[in-house]
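A single protein chain has been omitted; all remaining protein chains appear in their positions.
Let's look at chain A:
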Amino acid sequence: MSDAATLDAKAEKKAKVKQITVVQGLNAAIDEAMATDEGVILLGEDVGAKQGGGVFKVSSGLSEKYGDHRIRATPISEQAIMGACVGAALAGMRPIAEIMLMNFVTVAMDQIVNHAAKLRFMSGGQTNVPMVIRTTTGVGVGFGGQHSDMLEAWFAHVPGLKIVTPSNAADAKGLMRSAIECNDPVIFIENILCYGLKSDDPGTDYRVPLGKAAIAREGSDVTLITYGRTVLDALEVAETLAGEGLSVEVIDLRTIAPYDEATVTASVRKTGRAVVLHEAVRAYGTGAEIASRLHEALFNELKAPVQRIGGAFSAVPMASVLEQAWIPNKDEIAGAIRTTMEWKR
């Protein structure tokens, strides 16, 4: 190899963007926030070095770096974790509560719903609760009924909470920075099945604003609105349907509440058709809210009623065959899109 060729290869290697996983993105965002702001602390079960940096390793390495007063391994006491974060936030810190699995937020609901969400309002704006509630969940790993729920609709129903869920590593990093810097409580839902996904590293000090959806794929015939892991399914279905001559626009909400009405409405106004997809139980889910809002805003412009797809109306089953039957699959998504396209008045 000539000297020139060697230099080219080196330059190419250097130019090649580093890739990060969702776990690495989250870890980096928390790390950067902790380095910048002394008030950022993390409380959760097993989050310290001794305990392994959390079951999913998101806080790996952080207690060695920032000490066990800022990365606080806690007892299995979700109410105490949540309450401590509410109190620390009231005092002006920026705590992060790690609740190992989303189902476990149920034992801390009082602190989230009655306190974190409402204290800004009830105090007439004198105090606020700038905390992040990090939690993980996901259907498809065989965890069964008490470790797999997506409960975002519960929280979206409570004034005062912001709800965020990333579908890729770059967004995970950027949304986490924004969530930590947000002056209101943010529920940050991480999908276990997304943890290993890789994206190009967006670099340090990267932020994705809360409340802004992303157009994950542009299209003109129908808008498919989703968030979290099902964005991956949506993109795959859109690719398949493109082969059949159907142009699907995929919207990744990224923030579920506050809802990015402007982006979604503009897209559906353009396509005239919409399908809402989520992993949570379909009944009374966020899909119902989004569908209703679209009907209210675009009743005369819609070419078909808004379709919605979600999980079955049962606890998430354990057996793989049942679990796969429970969660919306790509055929169902494609089917809903075709139904929408074929609708005649």
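As a convention for this text, a contact is a pair of C-beta atoms (placed from the backbone, for glycine too) under 8 Å apart; a residue touches a chain by one contact, two chains touch by 3 or more; residues count from 1.
Note that contacts and distances are computed from a predicted model.
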{"item": "Chain not displayed: protein name in its UniProt record (\"Pyruvate dehydrogenase\", \"Glutamyl-tRNA(Gln) amidotransferase subunit A\", \"ABC transporter permease\" or \"Na(+)/H(+) antiporter subunit F1\")", "value": "\"Pyruvate dehydrogenase\""}
{"item": "Listed residues A:R70, A:K173 or A:R273, member touching the removed chain", "value": "A:R70"}
{"item": "Chain not shown: contacting residue from A:L42, A:V58 or A:C85", "value": "A:C85"}
{"item": "Residue in contact with the excluded chain [from A:I20, A:I41, A:L101 or A:I133]", "value": "A:I41"}
{"item": "For chain A, residues in touch with the removed chain", "value": "38, 41, 69-70, 72, 74-75, 77, 79-80, 82-93, 95, 107, 110-111, 114-115, 119-128, 159-160, 162, 182-184, 258"}
